[in-house]
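All protein chains but one are shown in place.
Chain naming follows the written order as A and B, and within any one chain the residues start at number 1.
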Amino acid sequence: MSDLHTITGNQGLQIEEPLIFEQDTPGKCGVDLPDVPEVKTRLGGLAREGKIGLPGMTEPDTVRHYMRLSQKNYAIDTGFYPLGSCTMKHNPRLNEKMARLGGLADLHPLQPNSTVQGALELIDQCAHWLKELTGMPAVAMSPAAGAHGELCGLMAARAAHEAKGNPRKIVLCPESAHGTNPATAAACGYKVESIPATSDGRVDLDALKAALNEDVAAIMLTNPNTCGLFERDIVEIAEAVHAVGAYFYCDGANFNAIMGRVRPGDLGIDCMHINLHKTFSTPHGGGGPGSGPVVLSAALAPYAPVPYVVDTGDGFKLVEHKADSDQDPFGRIKGFHGQMGMFIRSLSYMMSHGSDGLRQASGDAVLNANYLKAKLQDMLTVSFPDGPCMHEVLFDDRFLKDTGVTTLDFAKMMIDEGVHPMTMYFPLVVHGALLMEPTETENKATLDKFIHMIREMTQKAKDGAAESFKSAPMLTPRRRLDETKAARSPVLKWTEAAE
Amino acid sequence: MRYLPLSDGDRKEMLETIGVSSIDDLYCDVPADVLLDSHVQTLPTVRGELEVERAISAMAKKNTGCNSAPSFLGAGLYHHHVPATVDYMIQRGEFLTSYTPYQPEVSQGTLQYLFEFQTQVAMLTGMDVANASMYDGATGCAEAVLMANRVTKRNKAILSGGLHPHYRDVTRTHAHFNDFEVVSAEPDVDNVEDLIDLIDDATSCVVVQTPSFFGHLNDYTKLAEACHAKKALLVVVFTEVLSLGALKTPGEMGADIVVGEGQSVGNALNFGGPTVGLFAVRQKYLRQMPGRVCGETVDADGRRGWVLTLSTREQHIRREKATSNICTNSGLCALAFNIHMTLLGEEGLTKLSALNHARACQVADKLDTLDGVEVLNETFFNEFTVRLSKSATEVIDQLAERGVLGGVPVRRLYQDRPELDNLLLVAVTETTTDEDIDALMAGLTEVLS
Partner (left out) sequence: MTVKYTEDHEWVLVEGDTATVGITDYAQNALGDIVFVETPAAGTEVSQGDDVAVVESVKTASDVYAPITGEIIEGNDALEDQPELVNSSPEGDGWFFKMTIGDASELDKLLDEAGYKAFCEGLD
């Protein structure tokens, strides 16, 4: 609202907030600590001499600072967040309460086993749910996030190949893959080869078969894929991959569409990571922390990394070292035992839903996406219109042709309408992608309002309102930001000289 | 089910709009023989909030947490007090339930705190720039070595014997799969190692830890000079971020990359995760730094604002040529760090660090008076190594039976080193009370007699 000037620069509930470094009152402090006892220090002459430079703030000022910052964020708790491929579903607060229980949040990972039996039981239970839902015999719990889970799964595959004497050279990824897939393959020492898509948005089976040979270590495939479609040929793909002795890595980012309905273990998959922060409702937290357990087939299970929990029948045991394992773990990929805080939250979610509720959740997610598709397909251009979509629906920018409005402009206008934009320009296989994922936790009234809004916006674009799209958003704490300036001469921290 | 807002009536109406008769029809692309016809039968069904709370609480009650027993555990994660404000603020829905700030106009809250976080980390480490966080210290350490390999175009890393064994192991895992060499020095129990002789023309970096895994403090200035003379980088790791409030910074010593664990500030122990990895580098290596970064810019009206920047280094753009496959950061844990550090400020952090050190000195002095206990460190911050007259693992188990979490036996992490069997790591923080110390002294006296 650049034309509405106030004395303070504030606009009602939107209050301008300087950096903490600009609010420094030297000597002020937001904690009260006891006096430091006099001792002979043991810092060996390495005591800090200069100041650190941290600002002084009291508790009330600190609370207000973060309160004001919070009010500049859009969130699931605020409103509809149809961000395709990211699964912005409701985050139950029970999960938060459970993760903070005494006896869980205050456990040190290196306590004697006898004092953490309940924690090991909890990890074992969470693992049990994940194994049953996926129909897989084993799960590696320690990966810290989805991409870390990919790394773990591919390392297990490579370890299995190495055990047979040849690590192989190539990993196949479809064009539509998340960027993490090729990045992960490269981090495991593999060369990446791309597999084209068919005109109906799925992996080209013939091209895949032609690319398969004994140099191929694994294929990395997302299912349902990033176009929001189920890979119909998946069983045949698995058979072809196994026929050349390669492994089938499934990116489980979209498992939320099929949980309780399809078990990856029945599809011939060898490993799949599960984003607990997507499918199992742990909070995204503005970009983490995530958690990415990897379910493993019998072929890869022996190579799962340390640590892991074993139910001995007489209590739970934590296997932390290769030498203590009766398997062949490929090593360690994270400090300590994984994202316990996220295991608690997702177990709380799975227990709440129950097996029947999870099946209903995936069904409702798919229903909501198909409802959006049905109500928008006459005005927007659906990239792959034939047959139902899964939990998300992919549009491209053909419907904006000759309007002067781009996918980005369209998204920025949505922000002024109080809705978070869908995912844009991903996947790369269609032009100007708009990927919408409503999730199962949105009610019908929200979807209907959204549909009305998108239809009206599309009409506006077609009626020649490009300029208003280009200047959106107008109603946000900040309008479009200059990303070129940020990247050309990066300013990545506050410095006094800049003032 | 309380998380599902659609009614049966809604579902019916929506299915009619779509033109199918049931939700199952929407799964027509799934091969029929793998489509389940009902929910997974081996798992329980829907439960109310009270029942779930009871089930999880029952598991929690089987554990002894550090808040309910005298605790001297460290070895990479530390039991500290987190102010109530921190946990209240990070549970604000606008922070807790937002995505990565890819739409900066509606994410200025997240972006501003990331910018503040980056500034705090740069200040604490004495470095030029920091990223918006990593998964944890151990994965950050491996990323630092990968980065050093890229910068120097070499592929041999030298790891100090004072480096946390998990950090070493995670780095070795990457080395194995990414085909680079790792030379690990012997466990540096007595703080006598000299890494300078190991540096050669193939060395990409030397990785040291301060305070070391065994608690010793070192000035790495000479090592930095030796690294630079051979065009290798010095990576300095820390696991106790509070130590930076009391000590000369790694930046002042000449470090090129500083990486560590930030859990001690703002974050609970969580049985080991999630925590927050801190990562800071020299300006000249910025383009090779992994992970997200937030930068300052202006909006269309010329007002200051923040965006994620330099994203061409990252996997979603660079794909197989990315600096790392990392996608998330540890956002909410970074926020917790940021808030706690704001509450502390210059004065609070300095005092908290001094308090940790002073309490540790008191405990070390007391332990040294016990028969069968020898403190090995001349220098330390808030954690030190003691040699016991018998196996530390046995002693710790016996202390646990007496309700005392007495420390971390070195063998827990150095399982393959029987000669370290009697060594125990003892950590002391501001949470340690006089009663805790008395309980440890009494327990050790009994167990060692």
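Brief remarks follow.
We take it that a contact is a pair of C-beta atoms (placed from the backbone, for glycine too) under 8 Å apart; a residue touches a chain by one contact, two chains touch by 3 or more.
Quantities reported herein were computed from a predicted structural model and do not represent experimental measurements.
Set against the missing chain, the residues B:62, B:230, B:304 or B:318 yield one that touches it, B:318.
Note on the undisplayed chain: of the listed residues A:63, A:299 or A:487, the one touching it is A:487. Although one chain is not displayed, its contacts with chain A can still be listed: residues 483-484, 487-488. In the full complex, the hidden chain is touched by chain B at residues 287, 311-312, 317-318, 321.
One rule holds for everything that comes next: only the chains that are shown with their structure count from here on.
Annotation: 20 Å between the Cα-based centres of chain A and chain B.
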